[in-house]
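Only one protein chain is missing from this complex, and each of the others stays in its spot.
By written order: A, B and C. Residues from 1 in each chain.
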Amino acid sequence: MTDNTDLTVNIAGIKMQNPVMVASGTFGFGNEYKNFYDINKLGALVTKGLTLMPKAGNPPPRIHETPAGVLNSVGLENPGVEQFIAKEWPCLSKLKIPVIANISGDTVEDYYKIAKQLSTLENLAALEVNISCPNVEKGGLAFGQEPESASEVIKAVREATRLPIIAKLSPNVSHIQKIAEAVVSAGADAISLINTLLGMAIDIHSMGPVFCRKFAGLSGPAVKPVALRMVWEVYEAVSVPIIGMGGITTWQDAVEFILAGATAVAVGTANFVNPIAPIEIIEGLKTYLYLKETNLHDLIGAAH
Amino acid sequence: MTDNTDLTVNIAGIKMQNPVMVASGTFGFGNEYKNFYDINKLGALVTKGLTLMPKAGNPPPRIHETPAGVLNSVGLENPGVEQFIAKEWPCLSKLKIPVIANISGDTVEDYYKIAKQLSTLENLAALEVNISCPNVEKGGLAFGQEPESASEVIKAVREATRLPIIAKLSPNVSHIQKIAEAVVSAGADAISLINTLLGMAIDIHSMGPVFCRKFAGLSGPAVKPVALRMVWEVYEAVSVPIIGMGGITTWQDAVEFILAGATAVAVGTANFVNPIAPIEIIEGLKTYLYLKETNLHDLIGAAH
Amino acid sequence: MSTPAALFANITQNTQIAPDIYLMEIEAEIAEAAQPGQFLHIRCSDTFAPLLRRPISISDADKKTGKVEIIYRVIGQGTHLLCQKRPGDRLDIIGPLGRGFPMPEEGKTSIIIGGGIGVAPLLYLAKQIAKDHKNGHLPLTFLGFATKQEAFGIDFLSSLGIKATICTDDGTLGYKGFPTTLFKEHLNQYQDKSNLIIYACGPKPLLSSIKDIAAGEHITAYLSLEERMACGVGACLGCSVKSSQAGYKKVCKDGPVFEAGEIELE
Partner (left out) sequence: MSTPAALFANITQNTQIAPDIYLMEIEAEIAEAAQPGQFLHIRCSDTFAPLLRRPISISDADKKTGKVEIIYRVIGQGTHLLCQKRPGDRLDIIGPLGRGFPMPEEGKTSIIIGGGIGVAPLLYLAKQIAKDHKNGHLPLTFLGFATKQEAFGIDFLSSLGIKATICTDDGTLGYKGFPTTLFKEHLNQYQDKSNLIIYACGPKPLLSSIKDIAAGEHITAYLSLEERMACGVGACLGCSVKSSQAGYKKVCKDGPVFEAGEIELE
């Protein structure tokens, strides 16, 4: 009944067969979930965050469970852009779906350089520019908390590449609309939000913070209401497409984000809980559209 | 074994027999929970938010459950300061524990006036100044999002009263430390945090926001990691006492907040789930101190 | 009003009585105090999923045996967890809560109208009216269900000597149609309606219809309402219903039973 439902979306030139992506850092470089389903069924794949140089990441523990959420302090562990291109890209580039590289930097220059290097890759669909990572010493979150610094990073990446730029925003701000407007003026073609909320946990036995870096990033169902509100706000502020994420575990969650204004959604923490969540969401979306006798495009932002 | 454990704390001159308070808006004016235990056992009671004029509050629905959290859009329903003094105060003033009035305003002048009026009450222990309510049209949250406006409100209240002032901060900000510093310079004697996180929910059947006012305030266990991080940050920024709240449901949670730097804690949403939560937390604290062979004062901020 | 308590009750029975509808019997001291129309606020899980308690009306209570009954429909996470509990498990409850149905004054003719799961609290009410001999009559009872399979409470009423008028949306049991329609027809037989007193619980359209009839005919009517609740005790101001005067009433504390004129049903 619903097999010829049109779920295609086009985000800043990235053509996706459906609006369900997987969120950066929750899907590695795509190898791990191949055992559970054909990942060519996804809308798009976003890589683990990449940096110019290899990063070892933070010492353990890196994961702490909270009510309906997860705190993580992975710290952008990644092989660096060169190793990524040498070791991961050959396999990724063979996927039939768009692959988006998520990038981070300690300095504006880092962002420029890594964008430049990745732009040489044929088939890479876009860059998702992470200006919101709470788990690293320099840069990261700080870039995403002020319109000026956010804009600077996006401008540098814009100069470095002709690839579509997705700015990934931090929820740890007073006025998300101002950040969104700033990155769009600076050249972002799309916005994804939210990255993790800054949180912490304390071990009452050892009487110290659970994580070496004290603060960590909160994700999962717990943050969904905040994420949804931010997608709603940004939809009212800018006209570029939005990729919504934050606690999406079911197709109902995905529909909420789309109604709030997201053109696509990304599944993060839910992958850990239910490895086939993205596929279930795609199927659920089809059925919903069928029953509501509507199409995806009319759904986007329809709750406004 | 633990009955003579010293749990007393003094917050800006408010002498409390223990550090466990109940959070504004979750305990009415104290009448409803009298059936479940002797509320004179609490550290202190904070009233429902008061405004100068009576407020009818928002239309239903006002409550929506989220994963490990609650969105509320009560909208500061309250009888106004005059009715409060006439009808609620006589009963409240007879309690043996400190009663703190939580106040809100549409304008800085409102805050001044209500503070002035409440200052006439003998026995009122303090004013908790809510500059962070997300559920009203004017003022509320907006005051708490910028250091300047937050400071203006506290200055006005400072002029109006000699009562201790507790500034209640919003978590919906980029830099909580800046707001904390601003309110302390403006004359706040203590800080309570966090108020609710701004969130929303969408009804996928009606395809519109669940709440008339679209956004609502998120509280409960889901927000605990964020609250804890903010208490930690504020503890490092200012030296006034902190009242920590946000998702506290057990004594373990309370201990985390105290280790992060809270001198007292407030129980909010947990009252709805377990009406005797505050009493269980007081008892649990005693046992923890006994087993750890430490005292409350050494615990405050001990995780730093 | 009775003083509510927070306690763990012992579950003595939890049986499916219709598709998705369960009857649970618990042993609780509050059996003594429980009035028809009052409710229990139940913690369905000891985890945070779901976080909040769920309000369920008392459908019967017996001082002598110390037993309280509830009848509930499984619709979401909370009631799903509830239906998995077994005799011997303990149930975390607060209650009895709220303002129940006021008993009819002497000489009044009570009419009870219920729809679907809304029939639950009316069973206890019917029993108390039937018992209350000073009243000298059995309540006239109109109940509506979607279909025969979903009907419940009929035997309970029969055992009290009450022969309820049953209707179903699809006509598989009793009359085909709504209980409000039958009730309206029935009303015509009264010359003097000032002696009637109506009690109703059910879906919003049923309540609205009763409210309109009661207003038109100047009959006193008591309606039991539902609203999303957090605290259940009047502390959070979450469960508001528009008052016919200014402002809002609280379903958990001012209600759940309201005189029809007190509140607005949008």
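As a working rule, a contact is a pair of C-beta atoms (placed from the backbone, for glycine too) under 8 Å apart; a residue touches a chain by one contact, two chains touch by 3 or more.
Predicted model only: the values in this text are computed from it and were never measured.
Although it is not drawn here, the omitted chain touches the following shown chains in the complete assembly: A, B, C. Only one of C:3, C:47, C:65 or C:194 touches the chain withheld from this view, namely C:47. Touching the chain that is not shown, out of A:43, A:69, A:246 or A:278: A:69 (per the contact rule at the top). Of the listed residues A:53, A:91 or A:273, the one in contact with the hidden chain in the full complex is A:273.
Where chain C meets the chain that is not shown, the touching residues are 45, 47-50, 77. Residues of chain B that touch the chain left out of the display are 67-68. Residue positions on chain A in contact with the hidden chain: 25-28, 31-33, 35-36, 48, 54, 56-57, 59-65, 67-70, 72, 74, 77, 220-221, 249, 269, 271-276, in rising order.
By definition in this document, only the chains that are shown with their structure count from here on.
Legend note: the chain whose CA centroid lies nearest the centroid of all displayed protein CA atoms is B. Farthest chain from chain A (centres taken as the mean of C-alpha atoms): C. Chain B and chain C have Cα centroids separated by 36 Å. Each chain gets one centre point, the mean of its Cα atoms, and the points for chain A and chain B are 34 Å apart. Counting partner chains per residue, chain C has residues 48-49 touching two or more of them.
In chain A, the residues that touch at least two other chains are 67-68.
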